[in-house]
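This is the structure I want to talk about, given as structure tokens.
All protein chains of the complex are present and in place, except for one that has been dropped.
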Amino acid sequence: MSAGSRMRAPLQEALLPALMALAIAVLVGDLLILTFGQSPGAVYRLLLEGTWGNAYGFGQVLYKATTLTFTGLAFAAAARAGLFNVGAESQLATGGFAAALVALGLPNGTPGILAVPLCLVAAALAGGVVGAIPGWLRARFGASEVIVTIMMNFVVLAALNYVVASHLHVPETLHTPETTVGAMPRLSAMIPAFAGSAANTVLLVALAAAAALWWLLFRTRGGYELRAVGLQPDAAEYGGVRVGRVWIRAMALSGALAGLGGLNYVLGYKHYYEEGFATGSGFLGIAVALVGRNHPLGVVLAALLFATLSQGGLAVNALVPKQMVEVLQAVVILAMATSVPEVQRLLRASARRRSATGEAA
Amino acid sequence: MIVLVFLAQTLRIVIPYLLAAAGGVMSERVGVIALTLEGFMLTGAFTAAVGSYFAGSPWVGLACGLLGGLALSLLYALAAVRFRADQVVVGVALNLLATGVTRFFLRFAFDSSSNSPRVPGFGREHTGSAALGSLLDSLANPLVWIGLVTIPAVAWVLYRTPFGLRARAVGEKPEAATSLGVSVPRVKVLGVALSGMLAGLGGAYLALDQHQFTDGMTAGRGFIALAAVIFGRWDPKRVAAACLLFAAAETFQIQLQGAQLIPSQFVEMIPYVLTIVALAGVVGRATPPAALGRAE
Amino acid sequence: AEPPGSEGLDVGIVFDVGGRGDKSFNDGAYIGAERAAKDLGARIRFIEPGEGSDREAGLRLLAAEGMDLVIGVGFIFTDDLTQLAKEYPNVRFAGVDYAVATDSAGNPVLPPPNLEALKFREEQGSYLVGALAALVGKSKKVGFVGGMDIPLIHKFEAGYRAGVLHVCPDCQVIAQYAGVTPEAFRNPGRGKELALSQYQSGANVIFHASGSTGLGVFEAARATGKLAIGVDADQYSEAPGFILTSMVKGVDAAVYDAIAAVKNGTFRGGILQLGLKENGVGYIYDANNRALIPDAVRARLGTIRDSIVAGYIKVPTER
């Protein structure tokens, strides 16, 4: 087996399902567009123009991709340890809330060099704690982290709602007061072409987080053990790894990544915590991680894809209703989830056939 | 009197939970995670409203609700059983799909983003406000009866019929079932389809009782039903008890009439917190079917 | 499409989450805009953002295209409109339900000059329907069903409660909320149960401020043969015969007026308080419900209205 073909197989395995899923989504999209009596070509052109076609639209894509990168990385980090974190939404909200709380609590005029790291740590810690609880329940009691994270979404969001609605909100709104402390600059401050878009320097934190997660997963002992636990818990245990502890750590890491995502809205964009800002980002993060094959680089690319879809939905709003984009996002996830194992099977079967005929020859 | 009021209200609230949770039991007992109950319910609610509206008969609506839930569940079965896709991911996607599709067609069919027109439903109107009246009103709704017999029916199917025996075997040890010539995929598809139909009926109850579909009208009831399945440890009797407990808590909160003894946020958490507590084994170990969530 | 900014009047409207077809204030804005299109020849573009944080993007898209007027429908757009009005001084903005901030001294912070805050005094309208509910209900108990348990909705409750107590000091107001998440605005099943329990405990009239959850309140009214009060738009058609009235906001008129002001060059910016005085809020009294509201009651409401307009009655905004 040549080195080339060895590289090709995993690459095929990574790309083919994504392409298949996209093809299916485009097909379904065409059907939906046609039912509204529009031309698919025109809609797609508008979609691209409104996203990658101008600096503002692209800035918006970057902004949305930032949050999705965090929730995607969060899901991927847990998935690498063999766990499903379906609770990114509440972890994201908690992280954002903690950052806002710290920013509001710091005295006015606290320099960013001090405030930003504090908020960062607060967001990661808060998200991490919310994530670690299901990890601990799994390690200690064998409780399914899927169910616990889903249930915790309801519990945590209701608790945050209670705190904000009864103690912290600005009258007539659903958000906390605005903070001047800890604000992270917009990208437009450096690249004027982005003017107006919400893209901000938290994007750099997201990229750093992706790089850090990559390093952690693939270059450190902790990552070696985490992935071993995800692939073969029995082998990891044999290798001296305490599986339960890795579960807790992985879930805490996952929650921390999601929690950091809260910065994008709270510190980078609005400078306050607002009820419901996390809605939908958690579930989309699952899609992002899935399409990105739980690889940090893949997650970043997939986040861009989903951000494009969701910003593009706004751009094509004149032609088709927003409901179409919701349907399309679900179709992409569904097609992806279905085609990953299928493509894997097909590729392995064909590899076997090839090697069988190769031997015969 | 107050007891009667309490009973009548608990009854109305518990019906969709019972229907969806009964579906959840079927699905999880054949080894397929019932994350999708919410989506099945929402789809069932929508198709029930559409059916009742265009046919002018709530019975057609009921049938359509069942079929709507079935359609989505077959999609779930296709992905999770035929293609062996990951059940959690597919479940999440199907819930998103149900939200999107119902909104899309609500807009498409009725040009509204909030609700359908009024559709025929069950039950009498103008019954006055007497508690007895409202109880009678509920009892005139065939879906209430269907809901009430569902749990015993599911228990009967599960524990007394050949299909139930196979379902339990498939959920616990599919390879054993296979070795005896039982088609595991077929049993799984049937279980998932049943869960879709039952949850769809739960949605139909909501829509027909409300005489219309409104966007997102299930409002998390599918997840409460899933919570009941787990809290009830996958056993129909206990699951029914869990549904009743959750419904009674809701009734209690409603009957308190805004007397803010504890913030409503905390009352809303009850089913979810109880489920987590149950999973932590505080009230006896909650052991799911051994093969739950397994792709093969 | 011809480019905006040329001759003619270009108006962009961004809807709140519910979007078009909500049969409420989004549709009100739509109706006002359509009328402006017909009467004033305005070219209108509509945008419906999805859930989450997409609101600003929609507004900015329109502002960047150089529209003559950009309208955001819903309090949720407040901060975004303020921000954009500063960034685009040549574009005029209007915000339906714009939430005026107050500074630390409690004085309102004026919006930028190119932004018009269309504020409705829902508490005043609620006060009137509260009085109406007490007078018509006659049972010393009236009901209120709110959607999400948040300050915005507390304003309705506060005005309503004050109105009830004004005409019936020993009346009891049962106020309940459908939940603590945005789902609470979309849970008619819960709305119906809340309303049924209120009716059963003796309330004859219930006022709702709860989005589609209120449709469940109407359903309960039908089932028990009692009355409900709609909100935002005239909701009579949702349950004919059971809707005592609706507390309406003149969103359509406000939007139309804003567009007309731009066309006529009279657009001013600032805060436009649309209360009873300005006919920005009110209650429906027409052929449909005339039979439900005795003349004496109507006269009494007229008096109360005048007192509010004259400032004799101060309507609370917080409960």
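First chain written, first letter: the chains are A, B and C, and each begins at residue 1.
Criterion: contacts are C-beta pairs under 8 Å (C-beta built on N, C-alpha and C of every residue); 3 or more make two chains touch, one makes a residue touch a chain.
Quick note on the criterion: contacts and distances are computed from a predicted model.
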Missing chain's UniProt protein name, "Hydrogenase maturation factor", "Succinate dehydrogenase, cytochrome b556 subunit", "ABC transporter related protein" or "Solute-binding protein family 5 domain-containing protein"? "ABC transporter related protein"
By the document's own contact criterion, which visible chains does the hidden chain reach in the full complex? A, B
Residue touching the undisplayed chain, where the options are A:E145, A:E225, A:E275 or A:E326: A:E225
Going by the contact rule already stated, which one of A:A42, A:A189, A:A235 or A:L346 would touch the omitted chain in the full complex? A:A235
Since one chain isn't shown, list which residues of chain B touch it in the complete complex. 156, 160-162, 164-166, 168-169, 172-173, 175-183, 290
Absent-chain interface as seen on chain A, which is shown: 1, 6, 215, 219-222, 224-225, 227-228, 231-232, 234-242, 348, 352, 356
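Everything below uses one rule, namely that only the chains that are shown with their structure count from here on.
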Have a look at which chains touch which and call the overall pattern line, ring, star, complete or other. complete
Could you find the chain whose CA centre sits the greatest distance from that of chain B? C
Does B-C or A-C have the larger number of C-beta pairs in contact? B-C
Return the distance between the CA-based centres of chain A and chain B, expressed in whole Å. 29
Can you compute the centre-to-centre distance for chain A and chain C, using the mean CA position of each chain? Integer Å is fine. 36
Sequence positions of chain A contacting 2 or more other chains: 158, 161-162, 165, 321, 326
For chain C, what residues touch not just one other chain but two or more? 19, 48, 149, 180
Residue ranges of chain A in contact with chain C within the complex: 50, 56, 60, 157-158, 161-162, 165, 169-174, 195-198, 265, 269-270, 275-277, 279-281, 310-311, 313-315, 317-318, 321-322, 325-326
Spell out the residues on chain A that touch chain B in their complex, using ranges where they run on. 32, 35-36, 84, 86, 137, 140-141, 143-144, 146-148, 150-152, 154-155, 158-159, 161-162, 165-166, 283, 286-287, 290, 321, 323-324, 326-331, 333-334, 337-342
Give the list of chain C residues in touch with chain B in this complex. 18-24, 26, 48, 149, 174-177, 179-180, 183-184, 186-190, 192-194, 196-201, 211-212, 215-216, 219, 222-226, 238
